[in-house]
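All protein chains of the complex are present and in place, except for one that has been dropped.
When the chains are written out, they are named A and B in that same order, and each has its own residue count from 1.
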Amino acid sequence: MAVAETAHEHHEHHEHGEFIAHHFDTPEQQFDSGKLGIWVFLVTEVLFFSGLFVAYTLWRFHHPEIYEQAHVHLDKYLGALNTIVLLFSSLTIAWGVRSAQLGNNRNVAILTLITMVCAAMFIGVKAVEYSHKWDQGILVRSAFTYTPGHDHHASATMPMAVSLGISDWLLKLSIVPTILLLGFVLASVVTALMQKSLAAKFFAGMAITIGGYFLGAVGGHFYMEATGGGAGGKHAQFQSSAPIVLHADEKAKQADGGHADQGHDSPSHMSAAPLEGQISPQEKQDRDIGIFFSIYYCMTGLHAIHIIGGIAALAWIFYRSLAGHWRPDYFGPVDYVGLYWHLVDLIWIYLFPMLYLID
Amino acid sequence: MATAEVRKELFGHAEQTNYLTHSRGFWSWALTLDHKRIGIMYLIGVCAALIIAGVFALWLRTHLFFANGAMAGEQWGILQVNNARYNQLFTLHGAIMVFSFIIPSVPAALGNFVLPMMLGAKDVAFPRLNLASFYLWIIGTGLLCAALASTGLDTGWTFYTPYSIRTTTSVLFATFGAFVLGFSSIFTGINFLVTVNTMRPKGMGWFDMPLFLWALYSTAIIQILATPVLGITLLMLIAERLMGIGIFDPKLGGDPVLFQHFFWFYSHPAVYIMILPAMGVISELISVYSHKKIFGYTFIAFSSVAIALLGFIVWGHHMFTSGQSQVMSLIFSAITFSVAIPSAVKVFNWLATLYKGSILLLTPMCYALSFIFLFGIGGLTGLFLGALSTDIHLHDTYFVVAHFHYVMVGGTLTALLGGLFHWWPKMFGRMYNDFLGRIGCFLVFMGFNLTFFPQFIMGSRGMPRRYATYDPEFEVFHQWSTVGAFVLGIGIVLSFVVLVYAALYGRKVSGNPFGAASLEWQSSSPPSFHNFDHKPIMHDPYDFDALVYDETLDSFVLREFTDPKQVPERHPVSH
Partner (left out) sequence: MTSRLFDLMLAQVVDLPEAEKHADGAHYFFPEQASEFAGRIDNLYMAIFWISTVFFAVIVGLMCYFVVKYRRQPGVRPLPSSSHNTTIEILWSVLPSIILVWIFYEGAAGFFAMRIIPEGAEEIQVEASQFAWTFTYPNGDTTDSLHLVQNRPVKLILRSRDFLHSFYVAAFRQKMDVVPGRYTTAYIVPTRVGKYRVACTEYCGDGHSIMRTYCQVHETAEARLKNTEWKKELHPPSINGQRIFKIYCAGCHNLNGTASTGPALNLIWGKNEDFTDGGSTLVDENYIRDSIYDPNKQIVKGYEPKMPTFKGKLTDKDIDHLIAFIKLKDGMATLTEATAADKPEGATPPASAPAPTTNPPAALPETKTGDADGK
C-alpha cells in the first residue's frame, strides 16, 4: 500500500493530498503526528546521551584532577572550529526549513547541500584529531600508553602515508571517504551521460559533500603541521608532567595516612583499587587519564555516529528537494530532519566546553 | 431493510473481506503495514519466545528436583546439567523471557491489534516504524538465540559487571541483542504515544478513552524515557568488553556499582512496562464481564500515570545490599512504598466494579480473577522487600524469585492469556471452547501457585537464588516447585491448543459476542482491512446500557442502531 505510494510519488506530485498517508484524515494531523514523533524521538536521543553525561559527571566529581590533566591534550582551536561549523550548519538547515515552507525547492537543495558539507567537514576535522591522539597512544583506559616528554610527532610507516606526509591513522580513516568520493563522482558522470539529470545532480551533490570531509581533514592536518602537533599538543608536552608528579605525591601522602575511609558506603573508592599490580603508582596515575579519554571517545564517537546518520537523512532531504517535493502544505520531513540536526548540534554545544574547555 | 444489512456488516461475521483475507502470500504478511497483521506476527513471535524460555525453565526446575542436582548424571546425555550449564539455563530463561517475551507481549502483540481500533483509527501513526519495530524484535531475539547457539551466556539477565566483562561466554551477542530489542520497544512506545495523542477521533477526550489506552500510554512514556538509558548502558558494556574503557571495570579503576545504577534505572521502570499494560487489560475484562461501568475511572487512569512516573525513582531498591549509601537506601525505600498505593487503588477499584455487577465467568474473566489473586500476593510480598531491614535478609533469595514471578507471570502472563481469550473472537472471528479454556486457566492458576508459593518459604529460610545445588533442607520445597512448573506448562500449552484450534475450526462469531462497549467491537469479526467500514459511533467505552442484544445477529449492538434513521455514514475509505 505505502510501498506503492512511494513508487508513485516522483511522477505525479501536484495533486492535493498525495502525500497524506491513508490512515490520516488531514495534512495537519499527519504533520502534527510527525512533529510529535520526532520530538519524542529527540527525547530518547537526549536520554541516550545522558548515560554518558552521568558517567562524565561522576568521574569529574570524584577525580577532578584527571580532567585537569587530560584536557590539555585536546586542541581547543580545532574544537572551536568544529563548533562554528556546526552552528553555521544549523543556520543553513533552519533557513532550509523556511524555504521548504515557502515551497522553494531550489533553495532547500542548496541549503541542505551546505549543511551536509559542514557535517562532512566536521567529521574531517574529527578524523585529524583522533588520528593525532592515536599516534600518541592517547587511547581508552586499557590501551592508554601515552608518556609525557617523548616526541610524539606523527609517525608514518605506510608508503602512501609517508609520501603524503600524514599519519597512518589519518590515511586509514580516509579510505572510506575516498571510495565514496570516487563512487559519487563516477555515478554522477554516468547518470549525466544517461541524461538522468536528477540522479546526476544528486550524486554530484554527494560528491561535493564528501569533499567537505577532505576540506576538514586537509585543513586540520596543515593546522597540526603548522603548530607542531596543535596548540593543545604543545601545551601537553610542556605542562603535563608537572601536575602528574605533584599529584602522585598527594596520592602517596594519602596512602601513608592509611585508607581512613575504608568501609564507607560512598563511592569514593572508585579508582582507589590497586589495578595492575605490576605498574607503579606513577604509571597508574598517568593511565587514569585514559579514563577521561574513554569518556571522550564514547561521547564524541557516539556524536560522530549521529552526525553521519544526519548526513544520510540530509541526503534524503536533498534528493527530495531536487525532485521538488516540498510545498507549503507538505514540508514535514525537512522540518523533522532539521530538528534532529539541531539536536546533534546542541549536543556538541555541550560536549565542546565539557571536554575542551576545562580549567 | 437496509438497516439490517448495515447492522450485519457492522456487527456480523466477516466472511470474505477481512484483514486476514485481504491479500495472500508470504510477502503480504512480511511487508505488511497493517497494525493488525503486525500484531498477529508479534503474537506468534512472543509466544515462540515464551516456549523457548519456558523449556529452559522446565529444564532447570527438573535439575533442582534433588539437592545435588537431579540432572547431573551421565545418563541424561545432552540434557545433562552441570553448574556451568545451569547458569546458562537461568540466564537465557531470564533474558529471553524479559527482553523478548514479557516486555513486548501485551503492548506489542495485543496493543498493536487493539490500540488503533479502540481509537476508531485506521492504523497507528507510523505504520512503517511499527513494522521496523517488529523486525528489530526479530533481529534482537535472533541475536539472543545466536548467543545461545554459540557459547551460551552465563551472566544472569542483569549482565552485572565485572563478571560480564570477563566471562568467556558470548556476552556481545546477548547485549547487542538486548540493545536492539530496546530500540524495538522504543519504536513501539513512540508510535503508541503519538497515535493516542494525535489520532483520537473527534468527541473522544482523554477521559473518554478506554483504560487499556491509558495503560498503554503510560507504558509508552516509560519505554521512551527509560529504554535509551539501557541502550547506552549496554553500549558502554560492549565498549568495556571490547576496548576496556574502564568505566565499569574495577581492574581499570571503574565502578561496578555504577553499572548497577544504570542498569536498574532502566530495568525497574521496565517492570512497569511489563505490568501496566497487563493492568489495563484487566480493567477492560473486569468491566466487560461484570457488564458494569468501571468503578473509579479517573483514579485508575491516574494511578497508571502515577506508577509510570514514580517507577523512575525507585530503582535503588534493587541495591540495598550493594554498598550504596544508607541515606540513598532510605530514600529509595520510602519512595518504593509510595508506589504501593496506586497499585492497591487499582485492585480496590476492580473489586468495587464487581460489586452489584452482572458477572459472567467466561475464560477471560477467570483469568482476570486469577490476576487479582496472584497480583495481590505479588504486590503484598513487595512490602517485605520494600522494608529495608527485611530486605537485607530476603534480598537475592528465593523470596525475591517468587515475588517477581508472581508479578511478572502471575500478572503479565495471566493478563496476556486473559486478553487473548477476550480479543480472540475479534482477531479471528471464531469462538474457542470455553470449557477447555477454563480448564486451562485453572491449570495455569494451580500450577503457578504450586511452583512459586513454596519459594517464598524457601526464601525466608535463606535459600539463595541462582544455586545449581543446595542444602538438602530445601529439597521438599524444590520438589513441590518442580511439579508445579510442569502443571503450569501443561496449562499454558492447553490454552494455546484451545486458541489455535479455535482460530482454525472454531464456531464463527459475530462482531460483539461479549457485549463490550469500546470502539473495536463496532466492527465485523474479523475486522476489515481498514478496521471499520462505517465510522464508529463515539460513546462512553463503559456505557453498557447503550448496548442491546440482537438475536438475529447473536451480537450486542448499539441501541441507536435499532432505529432505522440512525444508520451511520459509510466510511470514506471503503470504496
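Things to note:
The definition used in the following text is that contacts are C-beta pairs under 8 Å (C-beta built on N, C-alpha and C of every residue); 3 or more make two chains touch, one makes a residue touch a chain.
Keep in mind that this is a model prediction, so the values were computed, not measured.
Screening B:Leu79, B:Ala149 or B:Leu383 for touch with the missing chain picks out B:Leu383. From the set B:Ala344, B:Leu436 or B:Met538, the residue in touch with the chain omitted from the display is B:Ala344, counting the whole complex. From the options B:Ile44, B:Ala149 or B:Ile392, the residue with contact to the unseen chain in the full assembly is B:Ile392.
Within the set B:Ile44, B:Ala149, B:Leu361 or B:Val548, the residue that contacts the chain not displayed is B:Leu361. Among B:Lys292, B:His405 or B:Arg438, only B:Lys292 touches the chain that is left out of the view. Not every partner is drawn; the one left out touches chain B at residues 83-84, 86-87, 154-156, 160, 162-163, 165-168, 241, 244, 249-257, 290-299, 320-323, 326, 329-330, 333-334, 337-338, 340-341, 344-345, 347-349, 351-352, 354-361, 369, 372-373, 376-377, 380-381, 383-384, 386-393, 395-397, 457, 460-462, 464-471, 476-477, 542.
Convention: only the chains that are shown with their structure count from here on.
Our note on geometry: chain A versus chain B, Cα centroid distance of 38 Å, whole angstroms. Chain contact summary for the complex, chain B toward chain A: residues 31, 33, 116, 121-129, 186, 190-191, 193-195, 197-199, 224-229, 231-233, 235-236, 239, 243-247, 249-255, 257-258, 262, 323-326, 573. Interface residues of chain A facing chain B in the complex, by the touch rule stated above, are 1-3, 21-24, 29, 32-33, 36-37, 40-41, 43-45, 47-52, 54-55, 58-59, 140-143, 265-267, 270-271, 273, 275-276, 288, 290-291, 294-295, 297-298, 302.
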